[in-house]
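Apart from one protein chain that is not included, each protein chain of the complex appears where it belongs.
So that you can tell them apart, the chains are marked A and B in the order they are listed, and the count of residues begins at 1 in each.
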Amino acid sequence: MKRNSRVLASVLALSLSVTTLAACSSNNNGNNSAPSGTSSAGTSEAKDTITALLPPVSPTYQDNFEQMAKDFNALYPNLTLKIEPASWEDMTQKLDTQVNAGSPPDIAFIGSEGISKYVQQGMVMDITDAATPEMIGDFDAAPLEYMKNGNGIYGFPAYMEAHALGGNKAFLEQAGIDYKDVQKNGWTYDQFREAIKKGVVKDGSKTSRYGFVFATAGVASKDYLNILVKNAGMPSPFTTDLKYAYTSNNYLEVLKDVRQLIDDGSMPKELSSVDAGKRWNMFLTGQTMITGKGLATFENSANKNNAKIEANDGSAVQGSIKAEYIVLPVPSFLGKDPVTTVAVDGYVTFRGKKEPTAEHKANVVKAAYYLASGKVAATTNNDLFVAHITKTGKEAAASMIVNRNPDNVAAVQVMLSHAAPARPDIPVELGAKAIKLEDEVIIPKLQALIAGEITPQAMYDAVKKAAISTFGEDGVVKE
Amino acid sequence: MMQATKTIKKRKVKGDAGWGYTFIAVALVIFALFTAYPVASAFIISFQEYKPLGSTFIGFDNYVETLSDSLFWKSIRTTIVYTILTVPVALFLSFAVAILILPLKKWMQTTFKAVFYLPAVASGVALSVVWLWIFDPMPSGILNKLIGTVGADNQNWLGSSSTAMLSLVLMAWLSSHGTSIIIYLAALLGIDNSYYEAADLDGATFLQKLRYIVVPCLKPTTLFLLVTGVIGSFQVFQNAFLMTGGGPDNATTMVGLLIFNNAFKYFEFGKAAAQSLILALLIAGVALVQFKFLGKEVEY
């Protein structure tokens, strides 16, 4: 026993000594930039460190971490901003583990739809009393609403991005679609259906170009349906009196339309396994006229590929053609008003097991605000081609140049003007049940519907049955 | 090390049992800290509604809920089907490859071993991208091109519930057996030549040697690969997660994916813990059967 513990001890000692060496070197890397005692205002306040878990929000975002931390420290000499980088899809899992363990970072960049889940765990920090009126006033009202839950505000938004469709300009013109009018005034489902029918090009019995392709493989299928139902009078899974909305007949109608577009031959019958990469490839290679979901950066991506085709050096996507990317709105259903699906992501504030002190809270808010406004926000949002949602961000961006199609910029503005409103009034338990219902019933059934294995009616019945057993007869919409 | 040997000499009197405990001591300490402790915590959590700021005990609720959840049972069935379809085939393929490599020239052995070991080295992400391309639903996809040459219809491989499971199984059959092949090879090389020599004297054929020498001698290895293979297969969720997301219509929802979702997506950690323990019990049952049939120590 003695021998073994000695060996163990030496192994431990070895690894620990390696550790301390590493710690030394990392200290040298990071901390020598701190300007010690340069500001007399700062010395009166206690030192504090704020940790932030941040994904690569934009392609250059993570490159700027050191500069961000340095600038923040210059602004508040007593505060240190410690940024942990993480990749986009992995950070949720890291954050969730940290939350489950009771030790999340102070700030994490996540989608606002995630807030309710953390509210339920009691691990997010309400910053209502710590955020100054100037900070609050800097943000546009609509995106800020998305950071609320109940009466609390749980961080600051970074941007509000519209989920749109994207069309190939040449193909749209060939099919005789007045896309400029659609950008301004939107379109109905019937108009859309006819338009994408015209976009289909056949090569004998095989379709060489589809009218419309949406990424629906795996879990992405829920994006598709969510974007559509918002335009069918169901802007949220819950009505204003908190009844579950997806039991309404309109839902069934949308499901029928989902099937119809495939049966028309306007969308591929293999749609159920088209993923995000595949459909973008189909767009660039001219296999589809319209694609979804469309994000603002796609314009940039298409432009880059065009330049490569021009250069003709074999670096362009195999078989791709020049394509001008046109932002298009999602059609509206059953005469309802169009409602744009938006993604609001932002800097959400967390707490640990111990109640945070007022001072630490104020410091965290300073850091979150620093990241969500002014120069940092302006650079990031420009990188992403998304609109600025803070006054300070707009000012800082005034001098930066972005190369975008002005029609697209205007189209996005129109869409954002009827963005789906935030619903902080939905109680967290209700929201959690809806998410579970979506994962365990709606998505699987939708996949089967798109694959042509069940009828719209069968899916609707399954959703309705599950909804009634979850929310009760009185908890769902009946019409 | 010198010092260590010296300490041991002093303890010589203690007898074998003492040595036994000494030899497993380090392993046990590490095990107790980093495996047994988390498992014990999970056991306690399975009786709780877990919240980081203070959990409440709810008795057997998590277990009751799990056992009456039809999706849980469906996922167990799916997992069992997947395991039955993949583990024995993978084992047989590895065995066959390991045997077939043996008579080849040395440099060819080396090459083939490297080749079969290679895919295990590549990162899972790279592999999943390639497989998505192979299963591309459009006529331009590799597998669709392949079956198109014999006149078969275009298939929606991962997108249709009739082929999604088949596609995942196919992927398992053709993906890396590197680990198993190498372990089998190691075991094959460990078989003493004198057995073959004796068999040759008796005029035994290749198949007889396979049947009476190789298979019995490889029993412990087969048991090891089978047990670890089944454990791995029961816990698998990455492939389903990356390739199909469990769909369509839950056709490929494995129990591992379900547990993962409960633990992180819905933050029902207690329920996830309960499901894990039920799953472990199930695997233990399967393993017990395997040990019963293959577990007899081979003595010479």
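Going forward, a contact is a pair of C-beta atoms (placed from the backbone, for glycine too) under 8 Å apart; a residue touches a chain by one contact, two chains touch by 3 or more.
In the analysis below, contacts and distances are computed from a predicted model.
Peer 1: Going by UniProt, what is the name of the one chain that was not included in the view, given "Carbohydrate ABC transporter permease", "2-oxoisovalerate dehydrogenase subunit alpha", "ATP synthase epsilon chain" or "NADH-quinone oxidoreductase subunit N"?
Peer 2: In UniProt, the chain excluded from the picture bears the name "Carbohydrate ABC transporter permease".
Peer 1: Using the definition of touch stated at the top, determine which of A:P55, A:G167, A:P268 or A:P444 touches the missing chain.
Peer 2: Final answer for the missing-chain contact: A:P55.
Peer 1: Against the chain that's been left off, what residues of subunit B make contact? List them.
Peer 2: Against the missing chain, subunit B presents residues 4-5, 8-9, 12, 16-21, 23-24, 26-28, 30-31, 33-39, 41-42, 45, 93, 97, 99-104, 106, 108-110, 112-127, 129-131, 133, 136, 140, 174-177, 179, 182-183, 185-194, 196, 200, 206, 209-210, 213-214, 217, 220-221, 223-224, 227-228, 231, 234-235, 256, 259-260, 263-264, 269, 272-273, 276-277, 279-280, 283-284, 287, 297-300.
Peer 1: Which parts of subunit A are in contact with the chain that was left out?
Peer 2: 11-12, 14-16, 18-19, 22-23, 25-26, 29-30, 51, 53, 55-59, 62, 82, 84-90, 93-94, 97-98, 100-103, 276-277, 280-281, 284, 295, 297, 301, 304-305, 308, 313-315, 317-318, 320, 384
As a convention for this text, only the chains that are shown with their structure count from here on.
Peer 1: Once you find the CA centre of subunit A and the CA centre of subunit B, what distance in Å lies between them?
Peer 2: The answer is 36 Å.
Peer 1: For a test of understanding, state which residues of subunit B touch subunit A in their complex under the given definition.
Peer 2: Listed in rising order, the residues are 3-4, 7-8, 21-22, 25-26, 29, 50-53, 71, 132, 135-139, 154, 156-161, 243-250, 253, 261, 263-267, 269.
Peer 1: Show which residues of subunit A lie in contact with subunit B when the two form their complex.
Peer 2: 1-8, 92-93, 96-97, 99-102, 117, 120-123, 206, 217-219, 221, 268-275, 277-278, 282, 287, 353, 432, 435-436, 439-440, 443-445, 447-448, 450-451, 453-454
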